[in-house]
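Every protein chain but one is kept in place in this view of the complex.
Let's look at chain A:
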């Protein structure tokens, strides 16, 4: 279920250039687990769009299937949204964008959605340089189906039922870089100071913008032995609807100074060492970005920030030389060649 929020707004709330407040960019009340990183992403999107003064109805929210893909319900309720099928958001967004290039496409996906079932579509939408913002809420597990390992899980990591990730992980940023994305960033959902400006930059970017957002899962990051763990609670609570019980956690936040790292303790007690790019980082070197990501990974760190930007890249429509009028607005007289032309076409078959 999603719940509508009250329309009440405080008179003192600041307004943007359109006269809208942050509240005008909100969505329904979230039904994700309290403390889920995905909610922090929603909140960052709300701030980014409000600060950019984008008309909400000019935004299309696209997603696949997963907890992360449910998130678009929880921001921008004055925007059309499309919760498609698992892993196939990129093709639907491609079609939507082909039909109307004048909207801002904000897409949200999960690591299961994008790195497993949807890896093919992910790769191809990057190649096609679609003008969109593609965000992956990366929690290293399947949230919605309750905790299976994702293809982004680090090798050797265990999930809640004790399965170990035996294989190499897929790094979506490295893939996006390799496939020619013109904007690649990695963020931590709790670091709003970094996330909001990066989302803003991604929206402003004309071309394919990819943001991999590390977004902790409250529910399936719990370690055995914890008295607050999902398993523990399930064993110790005897009331109905047990499977829907989810421990409430505080949202994890962090403010990491540029060029430094911080150790972030997840809900399960594991530590993520997040390293923020320094101010002088060169964002124009695709190859170096790939190496940097890899080097930090080998040191057990996650490198965050804007990794690569090509401000001059062409977009899908430029490459295809499509008309300036969006395809869904081209009038019949420009689409239908008419009776007379059909007559000559018929003649060619006689």
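Simple rule for what comes next: contacts are C-beta pairs under 8 Å (C-beta built on N, C-alpha and C of every residue); 3 or more make two chains touch, one makes a residue touch a chain; residues count from 1.
As a working rule, contacts and distances are computed from a predicted model.
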Complex member absent from the view - protein name from UniProt, among "Acyl-CoA dehydrogenase", "DNA sulfur modification protein DndE", "(3R)-hydroxyacyl-ACP dehydratase subunit HadA" or "2-oxoacid:acceptor oxidoreductase subunit alpha": "2-oxoacid:acceptor oxidoreductase subunit alpha"
Options A:30, A:43, A:84 or A:174, residue touching the unrepresented chain: A:84
For chain A, the residues touching the chain missing from this view: 1-2, 4, 55-61, 72-73, 77-85, 88, 90-100, 102-103, 120-121, 123-124, 128, 317, 320-328, 330, 332, 334-339, 341-342, 345-346, 349-350
